[in-house]
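A single protein chain has been omitted; all remaining protein chains appear in their positions.
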Amino acid sequence: MPDADSQLMPRGVRRSTPRQFLLWILPWAALLAFGLYGAGLCLVKGLNQTHMDNRFAFGLWIFLDLTVIALGAGAFFTGFLLYILKKTELKAVINSAVVIGFICYSGAVAALLVDVGQPLRFWFTFWHPNVHSMLTEVTFCITCYLTVLLIEYVPIVLKNRKLRQIPSFLVFEFELHKLMPVLAGVGTFLSFFHQGSLGGLYGVLRGRPFAFREGFAIWPSTFFLFILSAAAAGPAFILLTTWLVSKISGKRLVRPEVLPLLGRISGILLLPYILLKSIDTLIWINSTSPARGFAAHQFYAWKPFGAWILFAEIVGFGLLPALILLRRRMRESTAWLVFAASLVCLGIALNRFVLTIQTLALPTLPFDPFLSYLPSWQETATFLAVVAYGVLVYSFSFRYLTLFPQEKDLSC
Amino acid sequence: MGFTRRDLLKFSGGSAAGLVFTPVPWSLLHDTALWSENWPGIPQPPQGEVRTRYTTCTLCPAGCGVRARCAGDQPVSLSGVPGHPASRGALCAAGLVGHHLAFCRDRAREPLAHGHPVAIERALAAVTAAIAACGPRETVALFDPRPGRAASFVYRRFLSGLPNAVHCAPADAQPCGPFGVDLENTRAILSFGTPVLDGWLSPGRVLANRSHLRLIQVEAAYSRTASLADVWVPVVPGGEDAFAEAVARALQGGGADERAAEAARLLLQNKPAIALGGGAAVAKLNAILGSVGQPGGFLPRRDFTPATDIATVPDGSIRVLLIEEGSGGRPLSWDLVQRKLVPQNPLVVALTPWLDGCAQHADYIIPAPVYLESLDEAATPAGSVAAGFSLSPALLASPGKLTPPAEFVLRLAQDSASYADVLKDRVTAIRKEGRGSIFTYADAKSTRVAEIASAADLWKAMLGGAVWLDDRLPTATNLRPGALPAPESVELTPAYPLILIAADDPPAHASPLMSKLYRESGLRRPANAAIVHPKTGRGQGLQDGCRAIVSSPSGTFTVQTIFDPAVMPGVIEVAGRTPSAASIRRA
Amino acid sequence: MLSHVIFLGLFYTVLAVLSATLALSACRAARDFKARRVETICWQATFPDLPARERVCRHEFTGEFRHRTCDKAFDCRECQTHAALAAKRPQGAAPPAREVEVFGLDFPLDRFYHRGHAWAHPEPDGTVTVGLDALGARLVTEPEAIELPAVGTHVENNGAAWHVRKRGTRVRILSPVDGEVVATANSPNGWYLKVRPDGGYFDARHLLRGAEIRPWIAREMERLQAALAPAGQPPTMADGGVPMDDIAAGYPDADWDAVCSEFFLQI
Partner (left out) sequence: MSTTPTETTTKSAARPARYGMVIDLDRCTGCGACMVACAVENNVPPARPEATPRTGITWMRVYKISNGAPFPDTRAAFIPMLCQQCGKDTPCAAVCPQEAVQADPATGIVDQMPQRCLGCRYCMTACPYHARYFNWWDPQWPPGLEKTLNPDVAPRMRGVVEKCNFCHGRLHAARARAAAEGRRELEPGEYVPACVEACPARAIVFGDLNDPASEVARLARDAQSFRILEKLGTEPKIYYRTARSWVRQAAAQTEKESAHA
C-alpha cells in the first residue's frame, strides 16, 4: 500500500524517508517560528524592537534584501539564457533557479514589510508614486517580478505527480509553458531595472559622499554595476545551491557539464564587472568624492572599515574567482568551481554590506563621530526566519516537485 | 444534477475574482490608511479659543515676564514678554516649559506625616507644640529660598514673635546684597566662578548687554560661561583670592603674573568694570575699580531683606525647621540641614511641591502648589538696580489640598489673613508710596504708579501681568556691598588627593520634555557623572565610562566617570557639589 | 510629468502583458477542452518527463539505431524517420494467429502492440478490440477494480483508455487507437474495449508488430527484473525467468506503484 507521501514525489527519483525528512524539516520550522515571533514583535510593538536608530536608519534587513535579491538574480538570468538565447543545457537547472528566485524575492518583500514603519501603507507607493525615486522603481519592479516568478513557479507545482492527474491543470500548465519566453522576457526587463535601481538607491545619495556616484542620464554608475554583479552572482549561486543540494541529498542532479557551464557564465560576467567596478572606484576617488569636499582616504580612516575592505571586494572576491572560473582546467574540478562560486556570492554580499552599513556608519558632519550598530535579536530572528523560510520552501519543492529533470535518468 | 464540491469551489473562486472589481477591497484598503493616521493612543490636542494670558515666572529670582498662549484655559506654550525691563523678552529653557512642571512625577499632593496622610490641623498643632517645647539654646528656623518677597515679610513677622528664631536663606540668595548691577552701562566683568552667561540674574538682560561686555571668567571648570567668555583664566579652586589680589596689584601698577596683568589691562581699557564673586579680595577689587555706586557698577536699591546664610547657623541648634522649597532652583542639601539640627527629636516641616529632596527626611510635608498653580509673587528681579515687585497669577487649575508656604505660616501665626490678602497689602503699600512705575505686559507700556487711580486698579493691572519697578536711588558711594563668603580654599590630604568641584547641574525638577532634550542632545552631563581629565582618571585607575566611587570628608557617592581633556588635571567635576577635597576609585 | 507618463506607462504595460499571458493560456486551455485534445496534451506533457529509458525509439529494438530517443511521443504516424525506415522494410501482411513466446509469455502476432502494453486487434466488422498484453495482464492480475469507459466515449491514441486498480495503485492503460467505444467487456484474459476507429479505418503505424515484439519484450523483461529487484541486489526472477501468473503476489514488498508506472508509462 503506497503512502500518500511517496504518491506526491516524482517517479523515478529516490527521496529520504518521511522520518528523515521530518528530522530535517523540524529545526528549520522551529527557526522559522522563532523568527516569525521576532518579526511579530516588530510589527506589533514597533521598530523600537530593533537596534536601528535615526542615524542607522537601514540595518541588517536592508542588507539582507539587497543580498538575496542579488543572489536571486539567477532566476531571471538563467531564464534569459534558456528562453531568449536558447541555451538548452540550462533546462537542467531552470526549475531550481525559478524556485530560488521566488524564495529570494518573496523573502525580501516579506522582510521589507516588517522593515517599514507603516506596513499598512505599502500601497501608497503605487497611489502617489514619486517616479524620481529609485525606491519607487524598486518597489514597482519587485512587485511585478515577484508576480512573474509566481507565474513561473505555478507550472512547476502543477507538474507535481498528484496534481498533474487533474487534466485541466496539466493542460493549463502545457499552454502556459508555451508562453514562457514572454515571461522570461518580461522578467529580464524588470530584473534589469530593479537590480539597477537597487544600486541606484545608494548611488543617488548626494548627501552621502561615500555612496554617491556620477552616472549616465538619471542613473548613477552603481545602477549598472549592480545589474552586472547580480547577473554574475545569480548563476554562481545556482551552481552553489545545486552542488549543496546534491551533497545533502546524496544524488546526482545534473549532468557533469552543467555546473562548469554555470561557472563559466558567472566568470564571463564577473570579469567585466570587476573591471568596471575598479574604473568606477578610481573615478570616485579622484573626482566624485573630492568634488564634494571629501578626500576618499578619510572614508577608510575608521576601524574596522579600512581600505582592506575595498581590496578584498575587488581582488579577493572579484578578480580571483573570475580567473578561476575562466580557466577550463580549474572549472573541471568541482572543488575549485564551488570555491570560486562561494567567493562570488560572498563578494556580492560584501559589496551590499559595504554600501548599506559602511555608508551609514561614516559620519558626514565634520563634528560627528563614527557610528556602530549591532542588530537586536528580533532583527536577527527575522533575518533567520527568511533563511529558514527559504530552506523549507526549497526542501518541499525538491521533495515533491521536479527541480532537476535529469535526476531520474542519472539516478539509475 | 446536485450541487457538488466542485461547483462550490468554482463559485467561491468566481466570487473572489468578482470581488476585486467591486469598491469593497479598495475602500477597506483606504480605511486601513485612515486608521494608521490616527493610530490608537495618539492624543488629541486640546481645542478651544486661543487666548493670550500673562504672568510672571517664579522659578528663579530673575522674575521674567511670561506670555502664555492658551487653548481655552490650558496654557500650551510660554514665551517671553517683549520689552520686559528684567527679562528683555527672553525666557530660559526651564521657563519655556514651566507649564509642564505641574505634571511632573513625585509631586506632594496631600499633607503627610512620616509618609502617612495627615490632616493639616494636626501638622499645625505638632509644629506649634514643638515650638512651645523649644529649649533655651534651641532655635526655630525657617528656610526662605527667596527672601525679599511679601511671603518673606510674613515669615519674619511670625519669627519675630518667637524667643529665638532665625530667618535663613541660601548663601547666594541676594548676590549683591542691597545692590543691583547696572549692566546696561558696564563694559567689563571680572567674574570669579559666577555663571554670568548661564543663569546669572535675568538671562535675557545679561545676553542683551553681552555685545558691549568684555568678560573674564576666573574658574577651574571650563563651564559654558567660561567657554563663551572673552578670556578664561583657569585657577585651582580656592586660588581665586590669590588671583584677585594679583589683579588688584596689577591695577595699582604693581607687578603681577602675565594672566593677572592681562586681566587688569582689559578692565582698565573697558571701564566701568566690575568684579563678581565672594571674599574680601573681590570686594577690594571693586573698591579699586570704583564700581560701587557708580553708573555701570553696583547701584544701591531700596529693598533688602537681611537673612541669615543657613551655613552660618551654629551646628546642632535648630529644633524646629520649616523649609520652603520653590518649584525650581537648587534644593537645600540635607547633609547641611542635618548638621544644623539638634541631635534629639528635631522637627522638620517641608513646605514643598515635591516629595524628593529634603521632603524625604522631613517629619511633615505640607504640599505647596507649583508655578502657575496658584497666585504667587516675584520680588525684585535679581540684580535689578531698583526694587521691584510683580504678581504671578495662576494659569492652571489648582488640584486642591495644596497650601502655599506663606499660607501655612500665616495659620501658624494664627493670622486670619490669606496669602492673597498679604499680596494685596503689598500692592496697596506700593500705591500708597506712589513711587516708581509699572510695566504692563499686554501693551508693553509703562505707567507711573502715581497716575494710577486706586490700589484696586493697580491690583487689577498687576493681576493682568505687570511688573512694578521703584525709582532709582541717588547714587551714594559710602555704601559697601555685602561681600559674599569667600570660596574656602581646599587643602589636599593623602586621603583626598583631588579637588571636587561643581559641574553645571541640571535642575532638580524639570519638564520631562526638557530633560529628554538635554539627555538626547548631550548638552548636559548626566547628574551622576564625574568628569575628569584622562590623565587624572588613569592615574586613579579609572577608565572612560566606568562606574566609580567618590569620597570626600562630607561622604561618599557613586558616579559614572567621563574622561574629558578639557577638565583641569587633579579635579573632579560632579554636578551640584560644593568644592572640597576628594578621592575617586573604581567601583 | 513626462517622466510620470513614461514610468507608469511601462509599469502598466508590464501588468497588461502579464495578465494577457495568463488569460491567453487560460483561453487556450479551454479551447483544448472543447477540441477534445485534452488526452493528447496530457500525453504530450507527460512524455518528456518519462525517464529516458522508457522513451527509446522502436527502431532501437530492431537494431536500426544504436541509441535513439523518441521525440514524437510514440506517435510514429507523424515521424518521417519511421516512415522512411518502414518503407525500406518488406511489408508482408502479418501471418495470422501465429504466436511469439517470450519467457513463457504469449504474444499473438495477429495483434498490434502499444508501448503501454495494450494490444489492438482489428475485427472483421471494422471495429478494433483492445486488451492488455500478457506482461501487462500479469502485472495487474486479479485487480481490485476495473474502471471501463462508458460506451460511446471517445478514446484517444496515447490517451487514457481505462483504469485498473491493483495493490492500491490506480493504473491507467493508454489507448492504442483513436475511436469511439462501442462495447466493453470486463474479462481479464480477453479484450476490454471494442472501439470503432475514427474515419472507420484503423491506422496501426504507430503500434509494434511482428519482428519488433521479441526484442521489445526482452528489453521489457530486463527492466522488469531491474524494477522488481530490491534496491542493491542483482535482479533475479523468482521462477528462473518465467514470470508467474501474478507477479504482484510474488513480490509483496516491491513498490507496485513504481513498477506499474514504469510499464504503463505513467508519471
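Order of writing sets the chain letters: A, B and C. Residues in each chain are counted from 1.
Keep in mind that, in the parts below, a contact is a pair of C-beta atoms (placed from the backbone, for glycine too) under 8 Å apart; a residue touches a chain by one contact, two chains touch by 3 or more.
Note that this is a predicted model, so its numbers are computed, not measured.
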(request) Give the labels of the shown chains that the missing chain contacts, considering the complete complex. (result) A, B
(message) One chain isn't shown here. Among B:Ala113, B:Leu162 or B:Leu207, which residue touches it?
(response) B:Leu207
(request) With the full complex in mind, choose from A:Val13, A:Leu146, A:Leu205 or A:Ile274 the residue touching the hidden chain. (result) A:Leu205
(request) Name every residue on subunit A in touch with the hidden partner chain. (result) 46-48, 52-58, 115-118, 121-122, 124-125, 127-130, 132-136, 139, 201, 204-209, 291-295, 298, 301, 359-360, 363-371
(message) Contact with the hidden chain only, please: which subunit B residues?
(response) 36-39, 41-43, 45-48, 50, 71, 74-77, 79-80, 90-93, 96-97, 99-100, 102-105, 197-198, 203-204, 207-208, 210, 222, 224, 227-228, 232, 234, 511-524, 533, 565-569
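Keep this in mind: only the chains that are shown with their structure count from here on.
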(message) Graph shape for the chains shown, where an edge means the two chains touch. Line, ring, star, complete, or other?
(response) line
(message) On a C-alpha centroid basis, what's the spacing between subunit A and subunit C, in Å?
(response) 43
(request) Could you tell me the distance, in whole angstrom, between the mean C-alpha positions of subunit A and subunit B? (result) 60
(message) As a quick test, compute the distance in whole Å between the mean CA positions of subunit B and subunit C.
(response) 99
(request) Under the touch definition given earlier, write down the residues of subunit A that touch subunit B in their complex. (result) 118, 120-121, 123-124
(request) Under the touch definition given earlier, write down the residues of subunit B that touch subunit A in their complex. (result) 29, 32-33, 35-36
(request) Please give the residue numbers of subunit A that touch subunit C in the complex, ascending. (result) 1-2, 6-7, 10-12, 129, 131-132, 136-137, 140, 144, 147-148, 151, 159, 161, 164, 167-168, 170-176, 178-179, 182-183, 186, 189-190, 402, 405, 408-409, 412
